[in-house]
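In this view, the complex is presented without one of its protein chains, the others remaining in place.
The block that comes next holds chain A.
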Amino acid sequence: MAVHNIFRVKALFKNLFLALVLPLLIIILWQIASDRGLIKPSIFASPETITVSFDQMVEKGSYFKHVTASLGRVIYGYIIGSMLGLVLGSLAVLFKTFGKMVDPLIGILRPIPAIACIPFFILWLGIGEASKIGVIVIGAFWPVLLNTMQGIRSADPKLLELAKAFGKTRKIMLCKIILPSAVPAIFTGLRLGISGAWTCVVAAEMIAASAGVGYLISYGRELAQPGTLFVGIISIAIIGLIIDILVIKIQKKTLYWVDQED
């Protein structure tokens, strides 16, 4: 076992190293190009400037205010949006009549990007929290809804026939076959939903907000502070990555029966 663990730790370090090589290289080249005056510091803040801006924001405490503001909205909107998607998606497949009623509606509404609804939400709900959360709800809703529907439809007909041969009731079929079959697709939906929610919060905050990562970016542009602007952009990337890693970890635990890549 011990030997096995040593190999695993070694492999982990090797993978970490390989993953970091290119980002580090880009940062170094970026810094050199800034120092040599090859790129305009008033637009492309150098890594050094970005770090300084970041330090200042952390010191003032404003950085965490912005991040928690965005995260709070995402969590709020994501929970509402994904729950709605999950429930409506299940009902639309399990109850054929209901499904036939909502199918055309889904077809019409789905192509509208959540971001296109931001002005309408501001008009309707004002520039407070409600309008931002409304947009996130929509951003999370669609991927969860569509993947839930697809997942519930994907139950293996051979397993359903098996349940029939064993004289199982519809309720048992639902709990033991249809819902577990849908879990992998639902997870795909939840994963797309969280990234949709994260995109929406940034967009909504850029248009109307007084705090949040999106606000940070548009504030940086308005005051011509490229350092602040880049802190915002990089934060989006890193928080998005952390969320995705967390979701994948949960997915691996939940989908224990599916063969997954490491």
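Assorted remarks:
Keep in mind that, in the parts below, a residue touches a chain if its C-beta (ideal position, glycine included) is under 8 Å from a C-beta of that chain, and two chains touch if they have at least 3 such contacts; residues count from 1.
Assume contacts and distances are computed from a predicted model.
According to its UniProt record, the chain left out of view corresponds to "Sulfonate transport system ATP-binding protein" among "Succinate--CoA ligase [ADP-forming] subunit beta", "ABC transporter", "Sulfonate transport system ATP-binding protein" or "Lipopolysaccharide kinase (Kdo/WaaP) family protein".
Within the complete assembly, A:Leu159 is the residue of A:Val52, A:Ile80, A:Leu159 or A:Leu192 that touches the hidden chain. Residues 158-159, 161-162, 164-167, 176-177, 180, 183, 256-259 are the ones on chain A that touch the missing chain.
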